[in-house]
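Here the complex is missing a single protein chain, while all its other protein chains stay put.
To keep things simple, chains are lettered A and B as they appear, and every chain counts its residues starting from 1.
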Amino acid sequence: MSDAAAAHDHGHDDHHGAPAGWRRWVYSTNHKDIGTLYLVAAMVAVLIGGVFSFMIRLELQSPGLQYIEDLQFYNVLVTAHGFVMVFFFVMPALIGGFGNWFIPLMIGAPDMAFPRMNNISFWLLVVGLLLLLTSALVAGGAGTGWTVYPPLSNATFHSGAAVDFAILSLHVAGASSILGAINFITTIMNMRAPGMTYHRMPLFIWAMLVTAFLLLLALPVLAGALTMLLTDRNFGTTFFEASGGGDPIFWQHLFWFFGHPEVYIMIVPAFGVISHVVSTFSKKPVFGYLGMAYAMAAIGFIGFIVWAHHMFTVGFNVETRAYFVLATMVIAVPTGVKIFSWLATMWGGSIEFRTPMLYAMGFIFLFVVGGVTGITLANAGVDIAFHDTYFVIAHFHYVLSIAAAFGILSGFFYWFPKMCGKMYNESLGKIQFWLMFIGVNILFFPQHFSGMAGMPRRIPDYPEAYAGWNFVSSIGAYISFAASLLFFYIVIQTLRSGEKAPANPWGEGATTLEWQVPSPAPFHTHDQTPDMRPQPAE
Amino acid sequence: MVAVFAVGLFSSAGAMAQQPHPWQMNFQKAATPVMEEIIWFHNWLLVIEIAIVILVLALMLYIAIKFNAKANPVPSKTTHNAPLEVIWTVVPIIILVVIAVPSMKLLFFMDKAQDPEMTLKVIGNQWFWSYEYPDHGNFTFDANLTQKEDLPDDKKSLYLLEVDNHVVLPADTSIRLLFTANDVLHNWAIPSFGVKMDTVPGRINEAWIEVSSKHMGTYYGQCSELCGVNHGYMPIAVDIVSKAEFAAWVEKAKEEFARVDEPAVDVARIGARGTTAGR
Partner (left out) sequence: MSADPQIPKRRPAGNRATALSLAVFVAGMVGLAFAAEPLYRTFCQITGFGGTTRTAEAAPRGIADKLITVQFDANVNIQLPWRFRPVQSSVELKPGQEMLAFYEATNLSDKPIVGTAVFNVAPFKAGSYFNKIQCFCFTEQVLNPGESVVMPVTFFVDPDMVADANTADVSTITLSYTFYAADDQSKAARIQADRGAPSAASDSKS
């Protein structure tokens, strides 16, 4: 079933054999089409999640309650914003979207190892999103934060089906990702073209391999925890209920054991994208390839043993807190290797500052900003002052909403010509970058100040003193929203009237296999496995 | 009532109230040795972090100028430089070790058990805090948010910080805080004290503070763990007063506030070994 290659032996690119109409999409077993479906779904999700955050910032623009009177609704907005962005925007865009599109292309495979399972993964994701939106609409919604801590999330304090729908949504989305991870790992391990050893794989493939292993190991723990919460809520178990000998803190351990690797699941694919973009536009191979590959593996591995830095104030032994401080700080080392390696890649290069490269450079700088506030938070002593304040919100939005999003946008502008066969308008692209860059910094940088001054998270209204920076932050949100709209305009404009894109629009720096196939990439590619073995003549 | 008494006391004494200020960019002023250490460590760490950010920015600006396609049409082929790779692995490790040392000191300093002279029990509820004074007659009271309309005009900035009953504590006294909750997770936090502790139903957490008489005044904090719809509406207010004022307040409070049930049985009759310490 996976050998679509065996049957077709045309030797030239075309849509021969491609199904037509809605069946092409609903029943798709084609990695490119499924990748496109994921990207479209991610775009829908980012608009939904973005509208939620827009509403939050609108309310927080001034002290007092202006637009939202139902405070449960506010908590539901906060919760849904987090879930939608994490599970239905960032992950589908990077992993489902770029992963599906470019893993087979880059390794010389005709498709994924399990094309039908690939299809299931996508539609499970859609079901997951629908379940999440349903949860917001029933029984007052889940107002628990994306972290779903009991007792607030148990049946006593969230009676009704909303949290159950949210749990189901995450189960389904988790299943989608686990199946996807199995697919990706199998594909990467078994289907590389001959000659493409692990140490000759593109770094994006390394990034996806590490990410897939993180998914494989972390998501099942979330599934277990969610099941326990579901049975606590509905079947009388007491995993997290003190009355039955359980412990609400146990949930936190399980959730964050998943939750911390989850943030690396969101950023490691972006690391892969940045390596490709930086290398392409500097016209140089990535500096220190092995260091880069193993740094990603190290980050992934260490990411599994630092979870309790999210729990420094629950009350546990100082020795244990000390361990988690030190382990968390260790991650800075492989991360630093990557930052410096990217800079060293650019050093001596011949850099063209096209839109993908602007986003990649923005990523590098802003990820460092987010990363250093992470070092602050990692130190449990100081974290007492910052836990559950806007400082934490500033930190994770810098590394996710800015860095991961920039990684997505960088990859999008980079690969869009390959996916749709048309060139976007470069001037518009640059304008969009700068508008976004300005917007997100005005949006999130002041939140560091709010946090230092003591403003807590997840509140719909705040003491007057916090009004100043909140106002500035909201302006930044509106600018970012405008930048997002400009992005969608560029996408539509390109699809309608963009110039035809060559196989390789980026020049000598684009050296991976996807640039060898035409733009747009044909329905079937690599029907013949490319020979990547080093030739004696080379 | 007691709050009015406390506030009246302070306006005459001119003691400070520690609340956030508009456009504030740094921590609220420290009132405990723990918070002073936190502020010191944070500022020290920030210098290192800013240096790192500036370094990366400077390198990127240099690269943008020196290695753009116009300035450098022929890219180099360098992909390795072992000494450089060693440096940028080892130097961060050194920096992290340098950070870890004061960090551990701070962490263990905060954890050191003190010989507490009194205990305050803090209980989180949806959506207000209750307090018990087990060593002072075991009275208890709730602290509810003061609504905006009930605040005097010149104190509207205290909306979402002010409550009807302040916690009153003596200065220059080692105070043990015990935390628990009656329903869901809450978190009791006072920025100036450097205290932030989850209150977990079914268990007790512990922290300690000592505020010197140089820092007497009123301090505000807010619940710091999402606990339902009114999570943003259950703040905390603590008055640090002199020992004499505290003793006077305790007498008033014993009369005004309800008692947590007292131990009712005469211990001697049951034949416990050892001694019993006073209430």
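Simple rule for what comes next: a contact is a pair of C-beta atoms (placed from the backbone, for glycine too) under 8 Å apart; a residue touches a chain by one contact, two chains touch by 3 or more.
Bear in mind the structure is a predicted one, so any value in this text is a computation, not a measurement.
Trainee: Given that one chain is not shown, which residue among B:His42, B:Lys121 or B:His166 touches it?
Mentor: Only one listed residue reaches the unshown chain, and that is B:Lys121.
Trainee: Would you mind spotting which of A:Ala242, A:Ala297 or A:Ala503 touches the chain that isn't drawn?
Mentor: Here the residue in touch with the unshown chain is A:Ala242.
Trainee: Pick from A:Val51, A:Ile120, A:Ala161 or A:Leu216: which residue touches the chain that isn't shown?
Mentor: Of all options in A:Val51, A:Ile120, A:Ala161 or A:Leu216, contact with the hidden chain holds for A:Leu216.
Trainee: Go through subunit B and note every residue touching the omitted chain.
Mentor: 112-113, 115-116, 119, 121, 123, 134, 138, 176, 178, 180, 182-183, 201-206, 260-265, 267, 270-277, 279
Trainee: Which positions on subunit A touch the chain that was left off?
Mentor: Residues touching the hidden chain, for subunit A, are 1-3, 5-6, 113-114, 155-156, 178, 181-183, 185-186, 189-191, 194, 216-221, 223-225, 228, 236, 238-239, 242-245, 247, 249-250, 253-254, 315-320, 528-531.
Assume only the chains that are shown with their structure count from here on.
Trainee: Please work out the Cα centroid separation of subunit A and subunit B, and write it as a whole number of Å.
Mentor: One centre to the other, that is 34 Å.
Trainee: Spell out the part of subunit B that touches subunit A in their complex, as residue ranges.
Mentor: 19-28, 35, 37-38, 41-42, 45-46, 49, 52-53, 56-57, 59-60, 63-64, 67-69, 72-81, 84-85, 88-89, 92-93, 96, 99-100, 103-104, 106-111, 126, 156-161, 179, 183-185, 187, 189, 191, 194-198, 200-203, 205-206, 221-232
Trainee: Which stretch or stretches of subunit A touch subunit B in the complex?
Mentor: Touching subunit B: residues 63, 71-72, 75, 143-145, 149-152, 156-157, 242-243, 247-249, 282-289, 291, 313-315, 318, 321-322, 325-326, 329-330, 332-333, 336-337, 339-341, 343-344, 346-353, 361, 364-365, 368-369, 372-373, 375-376, 379-382, 384-385, 387-389, 449, 452-469, 509 of subunit A.
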